[in-house]
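Report on the structure given below.
Note that one protein chain of the assembly has been removed; the remaining protein chains are unaltered in position.
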Amino acid sequence: MGMHAKRNLNSVIFHVGACLLGLLMIYPLVWLLASSFKSNATMFHNTYSLIPEEWDIATNFKSGFEGIGGVKFITFFINSTIVTIVGMVGCVGTSLLAAYAFSRLDFKFSNFWFGCVMMTMMIPAQVMVVPQYIILKKVGLIDTRAALVLPWFFGGAFFIFLMVQFFRGIPKELDEAAAIDGCNKFQILFKILVPIVRPSIITSSIFAFYWIWQDFFQPLIFMNSTRKFTIPLALNMYLDPNSYNNYGGLFAMSVISVLPIIIFFIIFQRYLVDGIAMDGIKG
Amino acid sequence: MKLYKDNKVAYVLLAPWLIGFFGMWLIPMFISIYYSFTDFNLLNTPSFIGLANYMRAFTQDKMFYQAMKVTFSYVLILVPLRLAFALFVAMLLNKKHKCLGLYRTLYYVPSIIGGSIAVSVVWKQIFGNKGVVMSILEVFGIHQKMSLVGNPKTALWVIVLMGVWQFGSSMLIFLSALKQIPGSLYESAKVDGANGWVTFSRITIPMLTPTIFFNLILQIINGFRVFTESYVITDGGPLDSTLSYVLYLYRRAFNYFDMGYSCALAWILVAVIAVFTVVLFKTQNNWVYYETGGDE
Partner (left out) sequence: MKKNWKRLTAITMAGIMACTAAGCGSGSSGESQSTGAAGGTQAQTTAAGGAETTQAAAGAPSSGSGENVTIKITWWGGQGRHDYTQKLLDAYTELHPNVTFEAMPAGWDGYFEKLSTQAASGSMPDIVQMDYLYITTYAKNGSLADLQPYMDNGTIDVSNVDPNLLNTGKIDGKMVGAVLSTSALVTGYNPSVLAEANYAEPGTDWTWDDFKTMCQTVKDKTGKLGTAVGPVDDTNIFHYWVREHGESLFSEDKKSLGYKDDAICADYFDMWKELMDGGMAANPDEYAQIQTLGQEAGPVVTGDAASIFEWNNYTSKVAAVNDTLKMTTPPMLEGGSKGLWLKPGMFFSVAETSKVKDEAAAFIDWFINSEEANDIIMAERGTPVSSKIREYLVGTGTMSAQQQDMFDYVDAAAELSGSTPAPDPVGMSEVNEAFKNAAYSVFYGQATSAEAAAAFRAEADAILARNN
């Protein structure tokens, strides 16, 4: 009885605390949403207020969806969706392969190459963009969708390192047992290891989705044609600090652009559940 | 003599990454190293000037030291705070509760909307001179002449706080690592009558060390490369108190047309980060637990 009450109390404390923290976390998003309902004229009158003085949902969303220079916003949305999905699959896939090699296989220069992986994480992208532009131009990829996807398709240092760490948490006996059963390296990877590291693959996918979706600086430099722009590039074009700005339209489209990331997260975080760990196998 | 028995398979698996590395990284890396020895201003024909750029950073450039100072402070304060907080929340969310999915989503939101205009407006408002934080301080009888974000002494803390606020991605990594700890370990501990603390310190923490190690390295690397926060919230001000290193080299490269020098700055930063990373990698044998056994 007492035990039960204590557990209830604990649970209440947990939920109250978790909700309060949640409010703190989500406030800017709620603010963004509220702002997308406000009219341009009253947008910044009382910035705190989440309740619009003057509602202007229709105008904001309509003007936002009008897009830029004759290109409708939906085009940007489609571009982003394609680039993100292709990029994410490529990125997570190639990173998985590389991570497997680094953590499980015995090959020449493995430490050297891993050092290179780490190195790519350390360089500020700001000084790489000019040489990268020159190379992309050489191979004729400037202003192509490939320029948006390719950098991701070759795997990312972050994901390789993340999965290496997860692979290294799995006992090697598993691989050895599988090898004795006649599995080759690929079968070991896909049949034995992938199910175990699924949480990290899902985590990687969540990150990759978000990163590619909001990728800004390099695409900005590499892309020219408005109709090939992704959402972040398009949103950047709504604003000019030196003239009159349609904040309403911008905020409305910002809301639209955040939605897919949140939906993707909500769907995929469900797979971050217990029960798929190595229990059964390790015995 | 070592046997590299998996050479072929390994290189097949690595191929996509290697192609990308050569095309998108290695050649640009060499080019930017080359630029760092020139007076390249983006528009001219670069001419070789030896180590002059590097000398200039160390001997003539006050801003270089200021940016270094800001960035080191940022990393040293932020990394422990964010990791501790992320781990704490991940542990809480790893229990069996209702609405966990909702909480995870809520906590991940700040990491999603990162450096957007909405965040910059809201954040500056909250810490501004008429903001919530100031009002709360007033209630506690703390009167400030300047707002936290406008005061050179406190502005960096606002930036750090924003970093902590975006703990979602570290949390997620911890959470997925916690999910991968075999339940059987906990069960046998229970059978042995271990209490909560013992389970935490003997099972959870050791099993998490690879992830802690990962997060630590990652946060240090990203901390040194902090850009968006100081660019969006304070633009390096007031009085350069939040001028992060990368923000400085960015300005050098594109606002001041000083690409050669900027590349030199970048490579100095890479050297600093590399030192930290290598030292941490060297220490991992002492505290990181791998199922596969320590590295050679």
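Odds and ends about this structure:
Each chain gets a letter, A and B, in the order it is written, and its residues are counted from 1.
Heads up, the rule we're going with is that contacts are C-beta pairs under 8 Å (C-beta built on N, C-alpha and C of every residue); 3 or more make two chains touch, one makes a residue touch a chain.
Remember, it's a predicted structure, so these values are computed and weren't measured experimentally.
Note on the chain not shown: across the whole complex it touches A, B. Of the options B:Thr71, B:Ser147, B:Gln166 or B:Ser244, the residue whose C-beta touches the omitted chain is B:Ser147.
The missing chain lies against subunit A, touching residues 40-41, 43-45, 47, 63, 66, 68-70, 108, 129-131, 133-135, 137-138, 140, 142, 217, 220-221, 224-226, 236-247, 249.
Annotation for subunit B: contacts to the undisplayed chain at residues 22, 26-27, 30-31, 34, 41-46, 120-121, 124-125, 128-130, 146-147, 149-152, 234, 237-240, 251, 254-257, 259.
We take it that only the chains that are shown with their structure count from here on.
Centre-to-centre spacing of subunit A and subunit B amounts to 16 Å, using the average Cα coordinate of each chain. Residues 11, 14-15, 18, 21-22, 24-29, 31-32, 35, 47-48, 94-95, 97-98, 100-101, 103, 105-108, 110, 113, 116-124, 126-128, 130-132, 134-135, 150-151, 153-155, 158, 160-162, 165-172, 185, 196-197, 199-200, 202-203, 206-207, 210, 214, 239, 250-251, 254, 258, 261-262, 265-266, 269-270, 272-279, 282 of subunit A are the ones that touch subunit B when the two sit in their complex.
Those residues of subunit B that touch subunit A in the shared complex are 3-7, 9-11, 13-14, 16-21, 23-29, 31-32, 35, 42, 89, 92, 95, 97-99, 101-114, 116-119, 121-123, 125, 165, 168-169, 172-173, 175-177, 179-184, 207, 210-211, 213-214, 217-218, 221, 224-225, 227, 246, 249-250, 253-254, 259, 262-263, 266, 269-270, 273-274, 277, 290-293.
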